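To start, I am sharing the structure in question, which I have written as structure tokens.
A protein chain is absent from this complex, but the other protein chains hold their places.
Labels run A and B following the written order; every chain starts at residue 1.
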Amino acid sequence: MVFDKHRDTIEELLSRYPVKRSALLPLLNLAQREEGYVSQAAMREIAAILDLTLPQVFETATFYTMLSLKPIGTFHIQVCRSLMCALVGADDLLAWLKTHLEPGADGTTADRQFTVSAVECLGSCATGPVMQINDGYYERLTQAKVGRIVSDLKQTGDCSLKSGPFMMPERTDAAGAGAP
Amino acid sequence: MKAFEKILLRNMEQPGYTGSLADYERAGGYQALKKVLGGVSPAEVIETVKQSGLRGRGGAGFPTGVKWGFIPRDHPGPKYLCCNADESEPGTFKDRQLMERDPHQVLEGMAIACYAIGAQTAYIYIRGEFRLGATILRRAIDEARQAGHLGANLYGRGVTVNIYVHAGAGAYICGEETALLESLEGKRGKPRTKPPFPATHGLYQKPTVVNNVETLANVPHIVNRGGAWYAAIGAPPKSPGTRIFCLSGHVQRPGNYELPVNATFRDLIEDLGGGMRSDKPLKAFIPGGASAPFLTPDHLDVQLDFESVARAGSMSGSGGVTVMEEGTSMVWATLRLMEFFYHESCGKCTPCREGSAWIVQILQRILNKQGRQDDLHTLLDICGNIGGRTVCAFGDAEIAPVQSTLKYWRSEYEALIAEAGALTANRKAIPVLSV
Partner (left out) sequence: MATSQQLVTVTIDGVRTQVPDGTLVIEAARQMGVMVPHFCYHPKLEPDANCRMCLVEIEKFPKLQTSCSTRVADGMVVRSSSAQVEAARQSVLELILGNHPLDCPVCDQGGRCDLQDFSHEYTPTAGRFKELKRVLPKQYLGPVIETQMNRCVSCMRCVRYCDEVMDAQALAAVGRGTLTQITHWADHELECDMCGGCIQICPVGAITSRLSMYDFRPWMLKRTDTICAYCGDGCQITVQQKDNQLIEVNSTLGAGRNNGDLCVRGYFGYHASTQAGRVRRPLMRQADGSLAESTWEDALEHVARQFLALRSTYGADAIGGCITARCTNEDMYLFQKFMRLVVGTNQIDSSARYGYINGVRALRRVQGTHRWTVRYEDIVQADGIMLVGTQLHAANPVTAIQVKQAVKRGGANLITLEALLPARSTVSNITTLARHHLTVQRGRFDAAILGLLKAVCDGNLIHEEIAGQAPQFVDAIRTRVAGVAWQVIQEQSGLSQTDCEAAVRTYAQAERAVLLVGQDVLRSLGGEGMVTNLLDLQMLTGHLRRPGSGLGCLAEENNEQGAVEMGVVAEYLPGPADLHDEGARAALAQTWGGGVPTGASATLVDMVSRAKTGSIKALFIVGENPVASLPPDAGVIEALESLEFVVCQELFLTDTARRAHVVLPACSVMEKDGTFTNTEGHVQRVRQSVDAWGESRPDWEMFSALSVLMDHPMEYADAKDILREIRGVVPGYTLLGPASMPPRVDEDTVARYVTRGFQDDLSRRYTLQPTSLPPSGSLSLRLVQSLYHSGKYSTRAKGLLEIQGEGRLQINTAGARRLGIEENDTVRLVNERGQAIVSVTLSDRVPDDVVWFPEHFDQAVRVLFASQVDTQTGVPVWKTTNVRLETVRECRSERQP
């Protein structure tokens, strides 16, 4: 069972809302976090927990583009392709990623490590081009930077270039060093 | 540009300020909440906010105090506050910074708003991509709860305020307030038909206020320093205060800049943003997020307030200012935005659903040099049939780039279509037997 180890989380989640169905998106997000995508097994469990029918779960799940109903790569690279990032070179990055990672028709590499998607605005337009990999944002990207990120992820599963709390224009003092 | 005092970014721009509860309290945080709970009636709080003239910072610019005043006072059941943190308007990224850098400022504003409207529960609907922001907010809520700024019986005054973070999962439309409510109820984020309005039939059909992050972040300062103080800043009486403008595109120093709204686009782009990033001059700018009609260099001296921008034929919207240099194809830029709107149209109502798809196809053809003579007429006609005919404002938003670029840069479209015409003449048409 997908949610067995999250009984407490789910109970707390349900306590936040007067209507159970409100916990649907949080649970779908949790399912995706747990399994990398929203499986049919997870949707069945969610339907049972929230007293919903499966079509009710499914129609909500398919509305939101961050939810993937099929398995995807370990690292989901989502490159912003909206105008603001495109003005500062996002299309080139996307092309670079496609050339270097060679994802298949479903966007995922043969080794199932990376899935590359072009997505709409990530809300980081001052620091474009930007991409999101799983939970983290990577901003003010260049091809060299993307190359390093990909190789870091391949090697260590993480990358220090991930953004901290957003601050733009940057503060000059040391405390703000986490900013991009 | 005249000197001015920053309100929202002041704390976070202090050296060493981390946004922790301790930092926030040291900077005077939660004094406003204590003040209202210490003897200011909800009606007086609403009056103060009304007096301040604060207007919604999400895009529509509706007066916040008036919105709060719509909540039926004597409604017996629960009421809700929803903080709209679904910041998804292309070109906008201010709320992210407010949440990640100074979360308590937002939380205090929410707590005061809850008190004013009589809500015990508030949800922060944050876009799913903002994982870091959600984490920071959750941590801040825990801190505030432990310190007694949130939770039951605040400061022993019998007031309860619980705030929960509710993450979305990728849908621009959920920034529309009724779509946000639908999404919060676990449904597809489709805007509701209004009336009824959220003030009476909102979340779970209960009276609900939906306010933008930046709007709420202003509230503690207004409470602390008075409505009159705020009302004197910026462009009173209609557009008082400062706003955070999000500068992006081909400028030297993109970023979030807090300005009194009587400043001009020139102040923002040239003064604060350092002007263009290269020697290519300014060609166009979007003054208020992707939904705002494009403006030209002729509009640089327009003031940033809602009314001035509207008079210039656009809207101040979400405060996202995107700058484009000479050489940027306006047809390409329009298509890029249109593709965004097509991707994000929820599909509820016909004009937006079908119209966005049609417009995208026409623009793609024009850009690919397959335009037709009647395309521009058709484009404008489709836009005319979307504007004002849809369930929510998304329809009006999606036609703004098309209409405005056709207004100022029609020749670019015409050139591409002419090129297509020239190419078609050389293309071998389907052979037709001549008799």
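Here is the rule we use: a residue touches a chain if its C-beta (ideal position, glycine included) is under 8 Å from a C-beta of that chain, and two chains touch if they have at least 3 such contacts.
All figures in this text were calculated on a predicted structure; none of them were measured in a lab.
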Given B:Ser41, B:Gln361 or B:Ser411, the one touching the chain that is not displayed: B:Gln361
Of B:Ser41, B:Gln146, B:Ser278 or B:Thr378, the one touching the omitted chain in the full complex: B:Thr378
Residue of A:Leu13, A:Met43 or A:Met168 in touch with the missing chain, whole complex considered: A:Met43
Touch with the omitted chain, as defined above, among B:Val49, B:Cys349, B:Leu376 or B:Ala420: B:Cys349
Those residues of chain B which, in the complete complex, touch the missing chain: 171, 188, 193, 342-351, 353-358, 361-362, 365, 372, 374, 378, 381-382, 385, 388-391
Sites on chain A contacted by the missing partner chain, in the whole complex: 40, 43, 51-59, 62-63, 65, 69
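By definition in this document, only the chains that are shown with their structure count from here on.
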Centre-to-centre distance between chain B and chain A (centres being mean Cα positions), rounded to whole Å: 22
Chain A - residues contacting chain B, complex: 16, 18-19, 21-26, 28-29, 50, 52, 59-60, 63-67, 81-84, 86-88, 119-128, 132, 135-137, 163-171, 173, 175
Residues of chain B touching chain A in the complex: 12-13, 15-19, 78, 87-93, 96-97, 100-101, 123, 127-133, 136, 162, 164, 166-172, 183-189, 204, 246-250, 253-257, 290, 320, 322, 324, 328, 333, 336-337, 340, 343-344, 346
